[in-house]
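A single protein chain has been omitted; all remaining protein chains appear in their positions.
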Amino acid sequence: MRQDNRATDALRPVQVDFGFQPHAEGSVLISMGDTRVLCAVTVEDRAPPFLLGREQGWITAEYGMLPRATHSRGRREAMSGITGRTHEIQRLIGRSLRMMVDLKQLGPHTLRVDCDVLNADGGTRCASITGAALAVREAIGHMVANKRLASMPELLPVAAVSTGIVQGKALLDLDYSEDSNAEVDANFVICADGRWIEVQSTAEGTPFAPAQFNALAELATAGVEQLFAKLW
Amino acid sequence: MRQDNRATDALRPVQVDFGFQPHAEGSVLISMGDTRVLCAVTVEDRAPPFLLGREQGWITAEYGMLPRATHSRGRREAMSGITGRTHEIQRLIGRSLRMMVDLKQLGPHTLRVDCDVLNADGGTRCASITGAALAVREAIGHMVANKRLASMPELLPVAAVSTGIVQGKALLDLDYSEDSNAEVDANFVICADGRWIEVQSTAEGTPFAPAQFNALAELATAGVEQLFAKLW
Amino acid sequence: MRQDNRATDALRPVQVDFGFQPHAEGSVLISMGDTRVLCAVTVEDRAPPFLLGREQGWITAEYGMLPRATHSRGRREAMSGITGRTHEIQRLIGRSLRMMVDLKQLGPHTLRVDCDVLNADGGTRCASITGAALAVREAIGHMVANKRLASMPELLPVAAVSTGIVQGKALLDLDYSEDSNAEVDANFVICADGRWIEVQSTAEGTPFAPAQFNALAELATAGVEQLFAKLW
Amino acid sequence: MRQDNRATDALRPVQVDFGFQPHAEGSVLISMGDTRVLCAVTVEDRAPPFLLGREQGWITAEYGMLPRATHSRGRREAMSGITGRTHEIQRLIGRSLRMMVDLKQLGPHTLRVDCDVLNADGGTRCASITGAALAVREAIGHMVANKRLASMPELLPVAAVSTGIVQGKALLDLDYSEDSNAEVDANFVICADGRWIEVQSTAEGTPFAPAQFNALAELATAGVEQLFAKLW
Amino acid sequence: MRQDNRATDALRPVQVDFGFQPHAEGSVLISMGDTRVLCAVTVEDRAPPFLLGREQGWITAEYGMLPRATHSRGRREAMSGITGRTHEIQRLIGRSLRMMVDLKQLGPHTLRVDCDVLNADGGTRCASITGAALAVREAIGHMVANKRLASMPELLPVAAVSTGIVQGKALLDLDYSEDSNAEVDANFVICADGRWIEVQSTAEGTPFAPAQFNALAELATAGVEQLFAKLW
Partner (left out) sequence: MRQDNRATDALRPVQVDFGFQPHAEGSVLISMGDTRVLCAVTVEDRAPPFLLGREQGWITAEYGMLPRATHSRGRREAMSGITGRTHEIQRLIGRSLRMMVDLKQLGPHTLRVDCDVLNADGGTRCASITGAALAVREAIGHMVANKRLASMPELLPVAAVSTGIVQGKALLDLDYSEDSNAEVDANFVICADGRWIEVQSTAEGTPFAPAQFNALAELATAGVEQLFAKLW
């Protein structure tokens, strides 16, 4: 059993609250255990400059973490600039969300997604994707309701979970203490029909066998099924 | 009567929640109406370099606003750098909080205060000071409980309110729609014994008579008395 | 008596020289005692982008200090970036000068004001405002003379003084040695008809009573009257 | 058959030249087809500050691309700052190389690896890892020869290949024209015993089935075997 | 005799290779002894904004050095920003190349020249100019071949050499060990008809007599003649 008495294949309690940032076209506060991320979607009525003349929309993301979201205070990125880790995460979130909808159907709009970690206990990038996907759905519904979009486009639900190998055991949805001791770390972004959008698997201390990777992939698949059942 | 049926000398509903960021030595989520600010205090066991050999502590503050805290999305300061407005506000918060305690009694510690606006509806700098003062008190209590400080120093409670003149009328605790139409804007940081710590009064469109300033000062004095009664 | 034998309510000697930077539409070198600030106004024949379509002009300011204006050399901001203090001061100067003239009467022009401190002995932000207001007047006259503006708009003269409480006494126009020992510091930007444009009052070491603030306000009022009498 | 008549499971011609940057402790110019990357390893005789007292060494990497390595000139990052893509790649290279050797056996040394792309035709991050691994081996040999390290530590050979799905077909070692048309993109960092160090698989236009991922993994496994046979 | 048995007036072996960066309109890899610089020219079909309406073209240059081009690794400028030395060199290269051609004849085009030092052994700025001039010639030929320019404009061949005084002796084309011991350092940019484009002569430890300067000028004149004979 794990420290919080979870089974190896159990998610932490998940909760989503809509409307925390009432100015946003889509706003979701998602909690995965003690990890809490505020996701906001802003809709702009034009495509970004690099898509001019391409008759399609765009979804892009920014990610941040409040300085005291973590055990010891981190430097405020507004002071120190964006770290490499932040760059990497916000690129991942943006790529994942762009799979949710045919960008041509989105029309000449830009959806700017902000994911801000209010408290961190492992899995912040996965919680960001899972929460932001719901906020994107809300924002697109808002566009339709406000005639900024003629009709609701087909959406592909997306969610993400972390997995890892800790002391030789494959675990689903690692908290911070597990994550910081993991030998292997694998994040999966998966859509509701079971196809994969993104896989990132990293040896943290020792390389891993393909069979170990497959065990993690199975845990992840079962994990996102639970998320889709609860949240979509 | 004002748009939300408040009297000219009435505060918006105030609420404080402790412990939202559990890693922090002091954590307060303060709401003044729809303005919500997350205040966290981090305690470091050394004075800042510029005070070396001075046998005293320090309190400093940083301020930020989530991009979609506002009606239209603002640029993320981690991307664009700190604005002049942010610099000005965080300097004000730091100066105000340093009045709360004799810095020599604080010993060789640095308190880093983070005020992050989750949602903005006017008065964010005042809400930051009022909330952060409570978080400082919690953090100093935490220091005593953990023997990082021998005994509780005497604290001077501090709170702040905004006032302004809108369509010729002096109003207490302006929300965003009032603030953006104010002819005069005055923020007061006041302590529990009625003395003033900081006054900033600005003509937004037209200069004001000293008597008008005095009317605002009276509103502010009565306003912080209510805050001290509720929160301290 | 004060160190330089001034009465508590006396200004330091004030002097203004026009034309030090001959390329500028308005140029004033102002001295308040040993504080010397070079103020230049540049006129551009278009409003700033954020005012497009609003049929009005704009006045904005930048402030700097030469590295060896002070006792010990400061870092050159061109190397280290703008400090929070600089941001705060240049915002104050800009706000104050915009009260001088109806911006609609100014037409689609931008006045860029540069205030550069050549030598610092306290009160640099106040000297900047007092000197820059004269340079703005000169620049607007230059616009009229050059047909960039049809007629002279009505100007509201503006000046600023510092005050403070040092060893319990209220003093006007603090020099550096007084300023660095002040318990309370208050800057007033006042216009020629006695109305106030901006008040910033800060407890430097101990909070202050409203009555003390009022004493400072009286000193400031009398101080700016002398400035208007001499300079306008 | 592919545009250059390669089989779907064939690598492009690989070539490595040692000593191009003679000042470096390890220097490899690697070509994978028209992709050419200059890899240099610099050895410093101290661990990085964050490892002080931990009795181990460190390997870290930086990645760059000459402005005209690509079809259209890119902005020089020395002017524009590091992009998110660069951050992501150099973090990947560093993580991968740190798997090559027990960092405790490396002793208190830092190996700084520079990977600079002189010409780009797809797969630059994989070529960087494959080339840099050889340069690390050379640098560690240099350390032993110069008594900076007592004996040769055991090295785990590492190499990387790109794979992808283009027009429904799984391909090994994509060139630029293939890469820019790929539906799925997967990079594998694999060690000589067949275990995996890092997997990054991304849907470029459409999600992919786990079976497709497995086909790419097979191609990659066979690809790195050829690299180890030729280069190690 | 010098360390490498060269006569005082002898150049190091020079070699140029075209086409190393095949995407560029002009690409030259130049070696002067162990100094190797990769020069690329990119042609854009518009003049820079500051020349709008002036009916002429422009040539501009950027210069960089790979971190391990030198004995000890330098900081990557993409991380640390451009140094003053880099600014100075790239301005010199740009000025020199703009003398090669009548910019009116170049038409509304911008030639962006990148000079990247792959290995450094003294004289990198001179090698950059000499190599880049050849790459500019190639790029302009490419423009004519591709009808981006109606006919070949007249070109003024340009080359540069370093000279210096080492232990009292005037030397041509200093390598790093000579350069770092030079008392006087003089770089000459000269055109094929013997006229000068740029001279920079600096006392490194002791001022120099005009006669010494003249001796260096003679060496340089003979040196560039050899370069023109070999390369143009």
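So that you can tell them apart, the chains are marked A, B, C, D and E in the order they are listed, and the count of residues begins at 1 in each.
The working rule: a residue touches a chain if its C-beta (ideal position, glycine included) is under 8 Å from a C-beta of that chain, and two chains touch if they have at least 3 such contacts.
None of these values were measured; they are calculated from a predicted model.
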Write out, one label after another, the shown chains that touch the chain missing from the document. C, E
Quick one: which of C:D9, C:E77, C:E183 or C:E218 touches the chain that's been left out? C:E77
Which one, C:V14, C:A40, C:I59 or C:A203, makes contact with the chain that was left out? C:A40
In terms of residues, what is the contact footprint of the unshown chain on subunit E? 83-85, 87-88, 90-91, 95, 99, 156, 186, 191, 193-203, 206-210, 213, 217, 221
By the contact criterion defined above, which parts of subunit C meet the unshown chain? Give residue numbers in ascending order. 20-24, 27, 34, 38, 40, 42, 62, 64, 66-73, 76-79, 81-82, 86, 112, 114, 116, 118-119
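Assume only the chains that are shown with their structure count from here on.
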Chains adjacent to subunit C and to subunit E under the stated definition are none
Per the centroid of Cα atoms for each chain, what is the distance between subunit D and subunit E, given in Å? 33
Averaged over CA atoms, how far is the centre of subunit A from the centre of subunit E? Could you give it in whole Å? 50
Residues of subunit D that touch two or more other chains sit at 82
Using the definition of touching given at the top, classify the network of chains in this structure as line, ring, star, complete or other. line
